[in-house]
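What follows is a short report on a single structure.
Note that one protein chain of the assembly has been removed; the remaining protein chains are unaltered in position.
Think of it as A and B in the order they're written, each chain with its own count starting at 1.
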Amino acid sequence: MESVQGEAGNFTARVHTAARYINEELCTGCGTCTMYCPVMIVDIFNEGLALTKSLHKDYPQAVPSSFYIDPKECLFINHEMCRICVSTCQAQAIDFSQTEEDHNLSVGSVILAPGFGHIDDEVLSRHGFGKYPDVLTSLEFERLTCASGPTEGTIVRPSDQRPPKHIAFLQCIGSRDETCGNGYCSSVCCMYAIKEASVAKEHDPDLDITIFYMDMRTQGKEFDASRQRAREKYGIKFVRSRIAGIQEQGDRLRISYVDGRGVHHGKYFDMVVLSEGLESPEGADDLARNCGIDINKYEFCSTQAFTPLQTSRQGIFVAGAFGGPKDIPESVTEATGAVASVDSLLNKVRGSQVEKKEYPAELVIGDEPRIGVFVCHCGSNIASVIDVAAVREYASTLESVVYADQSLYACSQDAQYILKEKIEEHNLNRVIVAACTPRTHEPLFQETLRDTGLNRALFEMVNIRDQCSWVHAGEPEEATEKAKDLIRMAVAKSCLLEPLPEQQIPVIPKALVIGGGISGMTAALSMAEQGFETFLIEKSDKLGGNLRNVSALLSGEDPGKIVKEVEEKLTSNDLIRVYTGAEVESVSGYVGNFTTNISSALGTQVIEHGVIIIATGGRPYEPKQYCYGTSRQVVTQLELEDAISSGALEEDLQQVVMIQCVGSRGDDLSYCSKICCGQAVKNALRILDKYPNANIYILYRDMRTYGFMEDYYKKARKKGVVFVNYDKEKAPVATDTDGKLSVTFFDEMLDEDITLEPDLLVLSVGIVPNDVDSLSKILKVPVTKDNFFLEAHVKLRPVEFSVDGIFMCGLAHSPKPVNESIAQAKSAAGKAALPLAKGVVSVEPIVSKVNPEICIGCGICVSLCPYQAIQMVKADKKKKAETISASCKGCGICASHCPKLAISMGGFTTEQIRSQIRAFGG
Amino acid sequence: MGQEFNPKILGFMCHWCCYAAADSAGVARYQYPPNVRTIRMMCTGRMDPLFIIDAFCVGTDGVFVGG
Partner (left out) sequence: MEEFVRKILVKVGINSDRFALEWASAAEGPRFVKLITDFTTKIKSLGPLGEPEGDSKDELLIKLFAARNALEKAKLRTGLGKLTKGFRKEGDYSDQIIKDKVNEKLAKSISAEIARNETLLRIQKEGPIHFDDLTQKIGMPRTDIEKYVAAFRKKGLVAEADGQLSVTSRKSEG
């Protein structure tokens, strides 16, 4: 990105692109060129642990799936020799005339998502990296554990290629370390170290793994459970210590460290993994300058707590680790959140540059199957192994095949033209292409079919490249036989293919948001700003939720102000209808077409809408421990905040003790509540502002001031707040003796119990989800064992349910601070807006269909469907199952479990599959 | 017999998982025995026990279901 001129809604972005030297349009991704490229280079994607070619792609799933040439290494570019690749590419995609280019893009908005950067080698070298071969970074280790990595998942020492027995992980490398300029916590390393260690143990249960850490910051959803599993199931050891040094002794590595009691230890390992932190991306300062945005002192993008996706420049948004170190789910969440922000800005011109494709009317096909088989050479990818002519010849002998042909590249433009011509010429009503994989190319051929008026379900693809010629290169005869068998099976199936309807189900372009805390408010506002009518319902009599009880944020912002601002925006927006004192009574329908009954003081109201966002939130845990409720000196953090802001604290406050994890992490709730560490640090600092001489003790288990919060933690330490670590097994004890409160806790360093008599004991209580029972039943959506709503995929679909059209955000998903709740609310709104913006739900023709004549109404399918996509309906007073096409994903579990075989799957009917099996038998 | 036994194996593969893994094995040019003939499905959930028995009925020597 070279520059961004103009203003929000009307930018000109100047983008510089490097030359790939391969035309992406022509490249079929076959990979022949890379096999012939003679230049071996270090494989950067595999962290230098493997070699690749100068002409390569970084990894198989790369998008676009085209190759490129590394100009630094290419013999032709540097020495004008070689050019072997040019002659191997039959698609003629290699183009050395390509040059670097500048493009001026007219865009309304910009999203910055450059990710994060590597920790400097110099910093890593302080821990032996580069000096000792068996000291690896965590990214290198990740590649070693990967099944498609350089060792195919076998963990070996780089020094002697032998499997290690003892592995140490060192945490906070390049994080929480002022000496390398990274004072912040990288947030994700504790969890990924646990994951890598667990994966390694799954490979080799005899491995001995120790993780050296300062605080185990596994604050994410279900992360503590993983940590527990790592310790209990896999026997991974956790040692709280920042190591003193690492030295090679013989062929092993000796780590010296001091434990919590001050005792020195030396331990030997075969391999040491450095859990390297997440740094700001390389070139962040240039990017910031070119885009005209602010970055913080660590060179990450500057954002505010209430606008976590907004850069300092209007119309430019940020997503992912560039806004601060974060894990995959938060990054994915922010990505859709940023999209929602963009849509709020640009929804007036949504779709204005889209051209809609028109297809000819669908032909009515005769009963008699007339099959055309097209066998592809794929240059030499198929033809060099498989006897294509023989396969075509064989295909032409099969029953119902009226035409068989072969082509150099079946996917090329001219081949599509020929395909169309042959369909018309031979009056074909089923088409089979034997070529590469349907996963990439089926849509292309189906498109060609539609252009001729044939239904796309009349197409079948046979994979004779990826799963045949490429993998049986040394056995041409067998490969040819296999290709013939596969085509025979496809022909058998094709005879039974039927045209399937292209269903488009209209969507009611309105949203329902359940819960009026800051998450629900943000989500509702975002929906409306994206142009959709939105109903926001709140159980209590006013909006704002928990944030109303918070008087300041750690970073200084005023929550009261933001609640007021958002509330004003909500009430002044014509598209939003707010119902307070209201609850969901019942919901029926499916994505695009929900009907909901809302009960309130006004009685029951019925609303219709296309999507639902759940933002029912959580509330503070109510403690019974530590004399809470009996001693007036014991308060929760929120009560303390209230006292601080209202000036109700006593005049000469001298000593305050705070206890972390009250209720959380196995106390009463099994999970970490994520916000309490930051909250304690915030309130400690606020007390010190008022009473600079107060003694404050924070008794903690792991201080989880992740990300940039770490700065405030350090500040509190510098200001004299005393942090004392406690074990869950040796938790502090509070006693109230005749109105005199005392707190006793164990100090590991001193190896003795200490008793204090504080003026105030503050409990950092956890977060409890609001009652989810009735709503999860009404919507038939799952919850976790901790009663938070369960997302469709914890990493990749963090705000969606497996059921289409329902989304979640905020504390209902898991405990989180307000900036993350807001990002998630925008994300849910971004996802929810998709079907509304499209206006229809397009149904893939693979969905299931119940034959009501055969169905006996047993309901097994209804209970097995993971997507709530089958319902029971009454027909002639009999119960029958019926597919809700808009929700169906085509998995087929209904069909395979139907007692009467009454359910057919589009393109995968029982009869079609059985005919394939019979044809396989010969 | 003399000749090596060349078994007939039928594979049922999930479009999103094993079928995709098989494709990526191809992209990487891994080599494996050419005995398997694959029937693609959208999900292993489609797998009906009937199909497996059907396969043995037509003389299949082995059935591999890949989810």
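By definition in this document, a contact is a pair of C-beta atoms (placed from the backbone, for glycine too) under 8 Å apart; a residue touches a chain by one contact, two chains touch by 3 or more.
Because the structure is a prediction, the values reported are computed rather than measured.
Considering the full assembly, A:148 is the residue among A:148, A:256, A:427 or A:742 that touches the omitted chain. The missing chain, though absent from the display, is touched by one residue of A:328, A:418 or A:858; that residue is A:858.
Residues of subunit A that touch the chain left out of view are 60-61, 146-148, 152-153, 471, 856, 858, 860-861, 863-864, 896-901.
In the full complex, subunit B touches the omitted chain through residues 4-5, 7, 9, 11, 16-18, 20-28, 30-33, 35-36, 44, 47-50, 52-54, 56-57, 59-67.
As a working rule, only the chains that are shown with their structure count from here on.
If you check the complex, the residues on subunit A that touch subunit B are 29, 31, 35, 60-61, 148, 437-439, 463, 465-468, 470-475, 478-479, 481-482, 485-486, 489, 846, 889-893, 895-896, 905, 908, 910, 913-914, 916-918, 920-922.
Taken together, the subunit B residues at the contact with subunit A in this complex read 8, 10, 15, 19-20, 22-32, 34, 37-43, 45-51, 54-55, 57-60.
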